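Below, a portion of the complex is reproduced, with chain positions unchanged.
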Amino acid sequence: MEFEKYKSCIEACNVCAVYCDSCATACLQEDDVKMMAECIRLDRQCAQICRLAASFMAQGSEYAKDICRICADICKACGDECAKHDAEHCQECAKACHHCASECAAMAA
Amino acid sequence: MEFEKYKSCIEACNVCAVYCDSCATACLQEDDVKMMAECIRLDRQCAQICRLAASFMAQGSEYAKDICRICADICKACGDECAKHDAEHCQECAKACHHCASECAAMAA
Amino acid sequence: MEFEKYKSCIEACNVCAVYCDSCATACLQEDDVKMMAECIRLDRQCAQICRLAASFMAQGSEYAKDICRICADICKACGDECAKHDAEHCQECAKACHHCASECAAMAA
């Protein structure tokens, strides 16, 4: 299939979207939701751009690099925020975000 | 993470979305595009509902089953249409669709 | 255009998605975020299903009714939750959700 060349980046985007969606839900169930507000805010955007990036790569779009460049920025910001929190869902999400940021940056280069 | 229980269904949805997006692009490059029109039409819808289903499961949504029920129907229809065409992208997409249809049907049950 | 027959429902979905996305952000900036957690949780899902419903109607999909049926349920739940909160963003979002619920229910009938 045409998308094979983007496979590792597509996979990183899909995994990151799942972790972000899941992390946002878990953050909303924390005792101190206010402390997680920035995390929730970025998780939403990160999940959305990751899914778009995966779709554009799968379509072989000439705009996939442009999307991946922004996706790398958002993943970095989201991962940095998640990394500040000790909850397991945040720590695992941070890893998925940082991995996706690096895949997307390489793709956009 | 919370989403572990849906892991195989989420993964099937993500993979199916990628195959459908990619198959639609490949269909548009075929010599006889008209013959692929129904395939392209269903690929678009299938990729969209698969991404929504993955997101709702990752969020632990109480509506995930409802979405998976429709997703199973669309994946079945899309897989059946793809299976009619000999092109490799259609045959592989058909497999991804039928696998996802069965994962989503099990999830919705 | 083909989508004219769904015009009022598509418009209601688009408007509802915008109010839900905006309401979630505003909720995250409230002093008592914990009180808004359920609202944020439903806003996310509501915005997503509304955008999918609008897209499926615009595509003239045979699955548009199925999606609108679920969309009506989610809009109703989200509107009911928003209506409990006095903040202007919640009150306006509740109106957009309840209007969209009624448009989608009519469409699905």
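Lettered A, B and C in written order, each chain numbered from 1.
Going forward, a residue touches a chain if its C-beta (ideal position, glycine included) is under 8 Å from a C-beta of that chain, and two chains touch if they have at least 3 such contacts.
Predicted, not measured: the structure shown is a model, and the values here were computed from it.
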For this file, with 3 copies placed, note down how many copies the whole complex has. 4
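Just so we're on the same page, only the chains that are shown with their structure count from here on.
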If CA atoms of chain A are superposed on chain C, the rotation in degrees (nearest 5) amounts to 180
CA centroid of chain A to CA centroid of chain B, Å: 21
What's the distance between the Cα centroids of chain B and chain C, rounded to whole Å? 24
When you check chain C against every other chain, which residues touch at least two of them? 41, 44
In their complex, what parts of chain B are in touch with chain A? 1-3, 10, 14, 17-19, 21-22, 24-26, 47, 51, 54-55, 58-60, 88-89, 92
Which of the residues in chain C come into contact with chain B in the complex? 41, 44-45, 48-49, 52, 55-56, 59, 61, 63, 66-67, 70, 73-74
For the complex, which residues does chain A have touching chain C? 24-25, 28-29, 31-34, 36-37, 40-41, 44
